[in-house]
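Only one protein chain is missing; all other protein chains are in place.
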Amino acid sequence: MEDYPEELRTPPLTLVSIVGCSELHPSISAALSSQQPPMNTLALPDFSKASILARSAKTRDPLAPPQAPAGILKKDWLLKHRTRVPAAVAAMFRADQVSGDPAQWLQACSDLENLKSVIQGRNTKLVVILVQAQAGDELSEDVTVALRKRAEIDSKHLVVLVERDESEWTKSLNKLKSIFTELCSTYYKDEGRRIKARIEKRNFSSVELSIRYCFKVAVYAEFRRDWPEALKFYEEGIRVLREMIGTSTRLPPTQRLVEVKAIAEQIHFKISTLLLHAGKVVEAITWFRKHIRSYERVVGSPEVAFLHWEWFSRQFLVFGELIETTSTTVPDTLSPRFGTADNALTEWEFQPAYYYQLAANYLREKRYALEFSSSSVNITDGVNGIPESVMPSVYVGQYVRLFEQGDTVAVLPLSDTEYTSYALSEAERFQDSYEIIALFRKAYESFQSLGAMRMASACSGGMAIEYYAAGDFSNAKQLFDGVAGLYRQEGWATLLWENLGYLRECARKLNSLKDFISYSLEMAALPLFSGSGQGNSENKSKNGPAGSPTISSRENIHQEVVNILEGKHAPEITDDGFNLHLVEESTHLDIDQISPLRIVLVACVAFHDQSVKPSSPMLVSVSLQSHLPSPVTIDKLEVQFNQSDCNFVIVSSQEDYSTSNVHDGAVQVTSLTLFTDKWMRLTHEVKPGQSGKLECLAVKATISKHLVVCCQAESPASMEDFPLWKFEDQLETLPTKDTVLAFSGQKLIQVEEPDAQVDVVLNCTGPALVGELFTLPVAIFSKGHAVHSGELKINLVDAKGGGLLMSPREAEESESHHVELLGVSALTTEKGSKEEVDNIKKIQQSFGVVSVPTLCAGDSWSCKLEIKWHQAKSVMLYVSLGYSLESIEEAALHRLNVHRSLQIEGKIPMTVGHQFLRPFRREPLLLSKIRSSSGDDKKSSLALNDSNMLIVSARNCTEVPLRLHKMAIEPDVDGKQLCSVQQISGISNEYAVLAPSEEYKGIFSVNPQIISSNFRLGEICLSWSRDSSLGQSQDNCVIMKERLPEVHIEESPLVVTMECPPYVILGIPFTFHVKIYNSTSLLQEIKYSLVDSQNFVFSGAHNHAAFILPKTEHIVSHKLVPLGSGSQQLPRITVTSVRYSAALTPPSSAATVFVYPSEPKFSSEKGYSAPDACIS
Amino acid sequence: MASAAIYSLFIINKSGGLIYYKDYGSAGRTDTNDSLRLASLWHSMHAISQQLSPTPGCAGIDLLQADNFDLHCFQSLTGTKFFAVCETGAQNIEVLLKVIYELYTDFVLKNPFYEMEMPIRCELFDLNLAQVIQKDRVALLGR
Amino acid sequence: MVVCVAVVGHQNNPLYLQSFTEADDALKLHHVVHCSLDVIDERVNNPKRNSPALNETFLGLLYPTENYKVYGYLTNTKAKFIMVTTDLDVKDADARNFFRKFHAAYVDAVSNPFHVPGKKIASRSFSARVSTIVRSFSSGTTA
Amino acid sequence: MGREVAESCVDGVVMEMVAAYCGRFYASKPELAARRIEAIGFQVGHQLTERYTMERPRFSDHLEAIKFICKDFWSELFKKQIDNLKTNHRGTFVLQDNHFRWLTRVSIDPSVESIDANENDSTSLGDSAAQTTSMLLYFPCGIIRGALTNLGIACSVTADMSNLPACSFVVRIKT
Partner (left out) sequence: MPPPTAPKSGDALFASVERVNAELFTLTYGAIVRQLLTDLEEVEEVNKQLDQMGYNIGTRLVDEFLAKSNVSRCADFKETADVIAKLGFKMFLGVTATVTNWDAEGTSCSFVLEDNPLVDFVELPDTCQGLQYCNVLSGVIRGALEMVSMKTEVTWVRDMLRGDDAYEMRVKLTKQVPEEYPYKDDD
């Protein structure tokens, strides 16, 4: 737009002219141009200059028969009317000039005459201005009248300017303005009307004129700011113009077109501006559509097509700029339903970007056309070279050739061929690419801002192509890369194909092998879009260097890469200095989940198990797939894991690899050929070294020696589908044969800890007994592997739960532990090194840690736990061995653990009981007994100074035999002298063995010396040990004590003793005495009665009473004859003390006697000596 | 009198197994085992009757008239037998049996839980059957 | 005449694209179609236009470019149909009608049990049907 | 096209499909069978929406789409509409059909039920029946999900058949 002439771009301003009094001109012209609408002033200092207002020489009167015009519009016409043809002229005279001095008057008159004559040709309006110094000095009527007469103007066209007086000055100026305005409008109206008349009368010889007239009328209308009229005539003009294309023959076709388009451009521009300035966006756009449509087909002959496209592109550019400058917005009145019946327009048409993009496109068209023409025309170049001194003619859109001979200069028309070659040479002087890029960039930016990504990327694609054409490959590459992203993402394979085609060439030109290969491979692996591809790939300019995508072109590209890699040069790429063939070091391509090259090669790795033990074999499937069109042979496949010792390499059998360069990893030779879209499934066995995670990182494929493609391994479970190919309607194949693996397979597994090959044995012997030092051997056998920095943890827990092994209330004092771990003593079987015992790290009552010495495989180690039960409790013993396989730190990180546990009962070894007995057949009367018969204190009572029997029983309540080493009564410190206790029968040799649930009885005689209501006899003290055959003896025998209950010691007032022989013989009478001793110092009356018994007959009274003197004994005797043999109950005797009203009968046990049928023969006395022993 | 047109209804699968039995208040109610035995016996008799037929293409007994009851039997071409014991001279029982056959196809065979040839336990079938029998009684009362 | 029709999936990926020109502007048509997606986005996502009237499947002229006119259609299932024509003035009704027929064809194509949703439409019968529709349209409007 | 076939065809095919998947292919792992059946439904729903939304403007929101399922879609399939639609306005919809066509022929063996009542070891029978019914229902669930998904609404659909033949489908829209 900016290369349009100013007069075309801006709306025309009325022009007036002032002559004379030059000193006032500045202020006047300023005033005029400042008014609204402004008015241009053509100021002529003095009348001599007025001649320039005259018509140019070759003026003819318009009524003469006109010959065909040489063109439609004169270039300068617009300019002329804005700068040299005033609508009105003002002649200025000073008042003093015209009044008075006749000479001056005459001068003025003549000047006026001249002026009149000059403007006489055109009907330019005349104004006379008289300049007065100040309002005061009057001006004679007749002078003004005379002037008017001279000037032939009516009175109101004579203006008086008052120079000095400010207010007057402005007033008079305003008058002048209004007069001018009025005159101008009449002037232009007249002019317009004049020409319109011709149009209406249709009296014009040629179409050209009618167009010209329309144009002029429109312009005049514009002068008058009569926009509707202007618009009307412009449109009329352009209509006629469009029609004349076919008809006119004035010029040879090409130039004719050029001229027509030039005019059309001007007029169209006028229309657009008018519409836009009037805020009629919709109309403007609609109009533009119309304009474009009417010319888009008018290309002209192919060799000048470029002219058309250039012009066409300019239309868009200019309109775009107009839209941009007159910041248009979509009017609210417009229906939002764009593109439908109720609103034909579309969003983008309100966006300058839209027009820029198209301008760019068409300019590119021009470029193609130009290339075409120059290539074709150059052949005919020899015939007539580019004609020199061709120049634009006076007519818009015409060119002529200056022809001078000597001094005469003639202007000759051009032949089309001349013109064409001229235009061609002109066009070739410019490099359009950068123009195009600029346009695209403009479009790109504003589309970007509109969020129209695809439009934008189309634009930047366009830029890229231009850069490519201009040979700026790095820029091109950068842009192409950006665009490719979008196409990849949205799966527009064909567009991507084009893009990559360029990128590939860029890479080639930039000589970057890696890029070249990766672009090529991606292209080769692209899916073909069904429906595309049948287009012939000749027109590279349209389809890009890659041509159109076909399976064959894919294969070629693939092949090309292979050739390059293998150093074989394919013929088609020898053209440029692309020295790919001397590649020594191999090229690396990395392919990860997001890489576009996934379609080239994807590696999918799945372990067959979820978890595995270290160093136990496990299968892993490696599946590869490629979408490359032709089979890919892989020389070598390296599979890499995070545990490098699992890495393995597979070498193709085709490749005769010197297996030397294949490093440690397993080498397996098979055929490694990838067929298109088919999974190549390999299964290999790996042995993970350490525990922890084992992940397959990458699969490196070496293809045709020099290409190393490193694919990040993917788990089949989490493998997302292929870009682009996922839209292909082909059924997916699974990476692995078995579907489960294909859906759930993982490239990462957890390697478990190796299972401990160490055994920990707790061999416990039976239940523990309370009080003993229970030793529990723990043995560690290392069966499989060595044990390093082993550590044995021992923990005692109450089996009934509640963890703590102490009675809660006295938790703090360690004594109160019911069960406690006393220590650990190590006794290593082979070398009895004692020092291990010392490094017991920690021992609490219920917890201990022992460090285990290093054991090599096969060794064993053992120790004893010493535990003591204070109470009968069952306890869980937990023993856990923690160790590591190596002594090295990193290996020490994951330790193995072996746990054992054992429940141990704590049993009470013995239950101890006791009972008191009277002496035989002797019964003290114990009053407390009688009383207590009512009261209920279980306290047993003993008679003072009387030997009472105490029988202590110890019962073995375990399952094991026990030894009783000692049983004694330990009297309390004070009790010693007050009461003598001596053992009557004790343990014979140093211990007595008690079988389970066997009972041992010890007999003591207790002889109290004092009376005491509650006497402490002391405690029973047992010492026992297990009766283990192997004689670890006394040292570990356990003392256990049990306190005897308190007893009641009293003096008995009466003691009844019965006497009768140890045995009697049937039928033989014997005497039976009952002695009653009164130990009191009182007279005691007693009654006693003897009850009959069927076994005996006896003499003497049944009942009797007696008085016993103090400290005397009363004896009652009876003669009895036994009637029955065997152990017989003597007649029952009951002694009753009157004083104490207490009866006392000896216990039946005491009142029996054995009756022999006849005199027995005793071999030895033993028979009855034993009972004798009991009686003292 | 017309109140109990039908005494009982049997359905026998093609191999003679009783797959459905319903009693509508006949005097001597037969317990399950009896009804099973009866069913297979009837199945055999039905077959025998076909053999006895002098002319080929006999479909077997479809009406057995006793002095105090009629036995109407309908055998589908697929070999399933529906037979009803009803009062003497009860009318268009065979139509009823056809209807029951349709119910059978709709509510037994289309019940995904029903396995072919197995005893029928479909509440929907029972329901609809009851309605039909009911209707039939009404009809009888009507006449 | 119609020079190109396309079906574009809801991920804006081409599911079907057929051009009907002798000239090898297939590529250009790809570009045209692809760019038209911007307009569709604009039309559909534009907040101020969610009144039900505007939810109709026919989107109208998307944009004119060079000598093409691009029309759009968006189904309820987010499939985009795009039609590129070189006709100068296309009547709304014709375009609508075209798309209606096209939609029917599309629906039948995706009703093929072997068609996987979201994948390209490889059906031969579909392309056959489409080309008849295209032909009828061209004839319909030029007549 | 107003083409029609006997209802028995659909019943038969669906019934047999379920039987085949639960009985023959994935007898051991019902959850796999369920997934397959649901997938079949999904495809059907997906394709049916394509057909049934042909002549209508696009839905502007989820509710519209769900309503479409309840009204037009349902009546196309079952000649009746969903009887009751509830929603918590936070993406969960409950579509209740008081007389779901595909369950009208289903009657779970009463004897089994009765056994269930008093005997617990035979419950396996009972809920196997229930399970098979739910297998039947995976199909319509799939259909609904397919339909909604195709309308651009990602969701999960479950069925509740506490009281046959009434049946309610619970749609949870994934956000």
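Note that the chains take the letters A, B, C and D in the order they are written out, and that residue 1 is the start of every chain.
Basically, contacts are C-beta pairs under 8 Å (C-beta built on N, C-alpha and C of every residue); 3 or more make two chains touch, one makes a residue touch a chain.
Fair warning: this is a prediction, and the values are worked out from it, not measured in the lab.
Asker: So one chain is hidden, and I want to know which residue out of B:S8, B:T80 or B:N128 touches that hidden chain in the complete assembly.
Answerer: Checking each option in B:S8, B:T80 or B:N128, the one touching the absent chain turns out to be B:T80.
Asker: Even though one chain is hidden, which residues of chain B still touch it in the full complex?
Answerer: That gives, for chain B, the contact residues 15-16, 37, 40-41, 43-44, 47-48, 50-51, 57, 59, 62, 76-80, 92, 94-95, 98, 101-102, 104-106, 109-110, 116.
Asker: To test your reading of the contact rule: which positions on chain C touch the chain that is missing from view?
Answerer: Answer for chain C: residues 108-109, 111-114, 122-125 touch the chain left out.
Asker: If the missing chain were put back, which residues of chain D would it touch?
Answerer: Residue positions of chain D that touch the missing chain: 1, 3-10, 12-17, 19-20, 24-25, 36, 39-41, 43-44, 47-48, 51, 76-77, 79.
Assume only the chains that are shown with their structure count from here on.
Asker: Would you kindly say which chain has the C-alpha centre located farthest from the C-alpha centre of chain C?
Answerer: Most remote chain from chain C, centroid-wise, comes out as B.
Asker: Touching at least two other chains at once: which residues of chain B meet that condition?
Answerer: none
Asker: Line, ring, star, complete or other: which one describes how these chains touch?
Answerer: Here the contact pattern is a line, an open path with two ends.
Asker: By the document's touch rule, what are all the touching chain pairs in this structure?
Answerer: Those chain pairs which touch are A-C, B-D, C-D.
Asker: Spell out the residues on chain A that touch chain C in their complex, using ranges where they run on.
Answerer: 289, 293, 296, 336-341, 344, 346-349, 354, 358, 361, 447, 452-455, 458, 461, 490-495, 498, 529-539, 542-544, 548, 726-729
Asker: Would you pull the chain C residues touching chain D in the complex into a rising list?
Answerer: Those residues of chain C that touch chain D are 10, 50, 52, 55-57, 74-78, 103-104, 106-107, 110-111, 113, 117.
Asker: Residues of chain D touching chain C in their complex?
Answerer: 43, 46-47, 49-51, 53-54, 56-60, 150-152
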